[in-house]
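Here the complex is missing one protein chain, while the rest keep their positions.
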Amino acid sequence: MINVGIAGASGYTGVELVKLISNHPKAKLCAVTSNSYKGKSLTDIFPSMRGFDNLICEDLDIKSLSQRIDIIFLALPHKVSMEHVPTLLEHKIKVIDLSADYRFADAKAYESAYQTHTSKHLLQKSVYGLSEIYRDRIKASNLVGNPGCYPTSILLPLLPLLKEGLVRPDDIISDSKSGVSGAGRSLSPSTHFCEANESFNAYKVGNHRHTPEINEILSIHSQQEISITFVPHLLPLTRGMLSTIYVRATNGTSENDIRKTYQSYYGDEPFVRILDKDTYPAISHVKGTNCCDIGFYFNQKTKQIIIVSVIDNLLKGAAGQAVQNMNILFGLTDETGLNSVQGPL
Amino acid sequence: MINVGIAGASGYTGVELVKLISNHPKAKLCAVTSNSYKGKSLTDIFPSMRGFDNLICEDLDIKSLSQRIDIIFLALPHKVSMEHVPTLLEHKIKVIDLSADYRFADAKAYESAYQTHTSKHLLQKSVYGLSEIYRDRIKASNLVGNPGCYPTSILLPLLPLLKEGLVRPDDIISDSKSGVSGAGRSLSPSTHFCEANESFNAYKVGNHRHTPEINEILSIHSQQEISITFVPHLLPLTRGMLSTIYVRATNGTSENDIRKTYQSYYGDEPFVRILDKDTYPAISHVKGTNCCDIGFYFNQKTKQIIIVSVIDNLLKGAAGQAVQNMNILFGLTDETGLNSVQGPL
Amino acid sequence: MINVGIAGASGYTGVELVKLISNHPKAKLCAVTSNSYKGKSLTDIFPSMRGFDNLICEDLDIKSLSQRIDIIFLALPHKVSMEHVPTLLEHKIKVIDLSADYRFADAKAYESAYQTHTSKHLLQKSVYGLSEIYRDRIKASNLVGNPGCYPTSILLPLLPLLKEGLVRPDDIISDSKSGVSGAGRSLSPSTHFCEANESFNAYKVGNHRHTPEINEILSIHSQQEISITFVPHLLPLTRGMLSTIYVRATNGTSENDIRKTYQSYYGDEPFVRILDKDTYPAISHVKGTNCCDIGFYFNQKTKQIIIVSVIDNLLKGAAGQAVQNMNILFGLTDETGLNSVQGPL
Partner (left out) sequence: MINVGIAGASGYTGVELVKLISNHPKAKLCAVTSNSYKGKSLTDIFPSMRGFDNLICEDLDIKSLSQRIDIIFLALPHKVSMEHVPTLLEHKIKVIDLSADYRFADAKAYESAYQTHTSKHLLQKSVYGLSEIYRDRIKASNLVGNPGCYPTSILLPLLPLLKEGLVRPDDIISDSKSGVSGAGRSLSPSTHFCEANESFNAYKVGNHRHTPEINEILSIHSQQEISITFVPHLLPLTRGMLSTIYVRATNGTSENDIRKTYQSYYGDEPFVRILDKDTYPAISHVKGTNCCDIGFYFNQKTKQIIIVSVIDNLLKGAAGQAVQNMNILFGLTDETGLNSVQGPL
């Protein structure tokens, strides 16, 4: 049994982690922390979370936690994670950090989008937790920087094509759309029901902080500097994310090459599904699951490729992938605790 | 292992049953039938249902089924169920019928709301599948008439108070509100997105077919003819149901009597939760679960009791309670396969 | 031309008033005030409000306003209204107050639900602005206490029946449901998109502040103390309100009596429509209009009457009725500026 702690358990990502770990056959939830709800049980905070009356939110006291847990998920804001990670590792607690703090190899890229990094040396040790791509490195790691939701929805479909040289690296656009839960539980005018409901808009056009994260990973895998065009939008729904990605095939690339490459990368993957020709995914197809569904269109004449990918932003885009990474770290199959069947509604 | 068949697997209730049985540790899904999608796999019909490529919708051929299954769930329209149930029982297949056909003890009550009953003799053998109330009879039965969603949300809170004489039987009102999935997958103007979205209305005022079902059960337990006032409404959301019930306490009834009675009936029940004073449930608290949450207000001066109950109409109101009944029938604990933790979103 | 000021123009009710007055053929919007957005134009605050670049939010400086306006709408929180109304009247500015401060005749009733009233003497002069019922008094008044949204949806259908003795005054229940805009523009957990979306709940069961307002008006018109049972609920939609009202007919009352009474009260009213037998209103039928649609069911045997009424909570429930009252005050027909046709979407 893996003994698990969750820091920041009262946020939307934290509570998804609580749900997944509670339903996990090989993990035991031993501790939860919350700044805002210290001393309260999860059932107090979330009436839907029945049976958690004895799971009381505590302070993030690492010494105390180290007696009880093998691994901690940090569902904390960036910068706050950094304050705890070095000490957690010293206490031999494995860390899966869902903030941006350990996603970057290049501290400068991190610092350009966030703030001064206070434990740069750990960036070399941390692994980017895109499970299907970095599985081998995750296995051997003590510190996983869990990917952002937008990057996950974009990198999973793009990386195989880029690595195999099937698409041009200089003309990549992702038009991405996220449900409101991506903005978290904090109150803000843009997440007020009356403002988000029956509306839709682009935001942070040209300067969303997930852009450098995507660029770094794409650049590493294509061995050249890549700069994608990324525009996020806010959907009037709670969970789910869809990215429509526009790329150009390199000379000689055929539709079949693309399909075969996807098959070779993801044919055995439980959580990535490549759809048949002329079939495209909807958010409802993956809501409540850890899956990423990918459909694509290839225009033979213009060499344009249009890829549509969907994930549940709280699962494959956050808590689900984090648990998948825990499974990998502890030598379990990826699906452990993540394979319950989800219906259409 | 319980070998299970599901008839009508391509409707919203049918597919919820598929989901629950697939996630159930003691049951195996052996056959699914569908009129509209014969020959298609569930994955073809519902892209979210991955891994069901080999589960092909077949005809409801009882002889063939009898070789393979111990129990069948009928997620069929009323009248269609009746055509199959006698033969299913002859072939020693246990039946949990989610239509209205075997919910009534009194054929006349059934016929006044539906149509001529073609197997009246079975009404004496069938058990009304309100699990918490009829558990003992369900255990011994081969035919369960699974309750309607509205009746479940109304009877669970009302029956204990009526049976113990705490409320007056002559003045009961239930103002009930259901999500759109209650209307099923068939297309109709009232379930067109643009009509239901951003709207809300009462329907079938004074003559909804669930009224005689509720009245029969209430009457049996209070040993007098009861006629409730029931008004259903359509909520602009997919899953969930809330009933606000207005009753009058009998002389001498105190708030404490009500709370103690609920405690005595439901204190050990895994799926019914009585909320603390001044606390009321929301649909989001039970969505995705088999639970019924109940809060109540007692006006000492006027003797008015206001009860608010919520369920997920597709689970405790249909497929979830059906699986709970299967568990009871086969001697499993009620929670088997139904106790996964659900988060707030 | 009526010169109009609007105080609190940046709230949802305030901005609806801006919209209505701007579209009004006989009124001119001369001043808007806002605490939070002083110095900003309405177009700055609400990008949808184009053409208001020169309408700058100012302080509520009564002396300055008195040079420019004949009437002011106060879309302010209760208590704040009270601080300004006496001075406004001294400066000969007519007042339509949308807070609760001048809705009550009985200061004690007000004070039990809100706080100490600081201008009790004005309660005798103020008129309750339920336009169809108090039209004559509104005409002659300088101070209108504009009704709450819930009270409007309940009083319009109930008052004619109570005044004519058709229903029993001792057993009145209103189960009411409001869209989220009723909670205003201020941020709160219950109006966060992810919390309200796909959910539904009752709130303030047994103690909502609109209850004494409803009771006072009902009591005045039935010449006895009335205490209704009122339960508000929060709908996952932006605009609209539906009340389902349960009352008992007095002996001898027939369905025809009810219909004739409604006809006599509302047959000539432009904004109240009584629906045909077996027809019930939906929120979508009145959204964007100043109308109240009423359908009813009469159970001859039990004498139960079920009334369903719908309004747009921001229009007939607030800004629309306020403008209707302005029209009455200035001798215009009620419909002036309020009769644009609204489609089904």
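First chain written, first letter: the chains are A, B and C, and each begins at residue 1.
Going forward, contacts are C-beta pairs under 8 Å (C-beta built on N, C-alpha and C of every residue); 3 or more make two chains touch, one makes a residue touch a chain.
Here the structure is a predicted model, which is why all the values come from computation and not from measurement.
Touching the chain that is not shown, out of B:Asn23, B:Thr238, B:Asn299 or B:Ser340: B:Thr238 (per the contact rule at the top).
Touch with the chain omitted from the figure is made, among C:His117, C:Lys287 or C:Lys316, by C:Lys287. Those residues of subunit B that touch the chain absent from the view are 12, 180-181, 185, 187-189, 191-198, 236-238. In the full complex, subunit C makes contact with the omitted chain through residues 12, 15-16, 18-19, 22-23, 46-51, 181, 198, 238-239, 273, 281-282, 284-287, 289, 291, 293, 314, 340-345.
Residue positions on subunit A in contact with the hidden chain: 171, 173, 175, 177, 194-195, 197-203, 205-206, 227, 229, 231, 233, 235-240, 242, 244, 246, 280-284, 287, 295, 297, 299, 302, 304, 306, 308, 310, 344-345, in rising order.
Definition applied: only the chains that are shown with their structure count from here on.
Mostly identical positions are employed by subunit A and subunit B in their mutual contact, as over half of the interface residue numbers are shared between these two copies. For the pair subunit A and subunit C, the distance between C-alpha centroids works out to 47 Å. Centres computed as Cα averages put subunit A at a distance of 37 Å from subunit B.
The set of subunit A residues touching two or more other chains comprises 12, 181, 198, 238.
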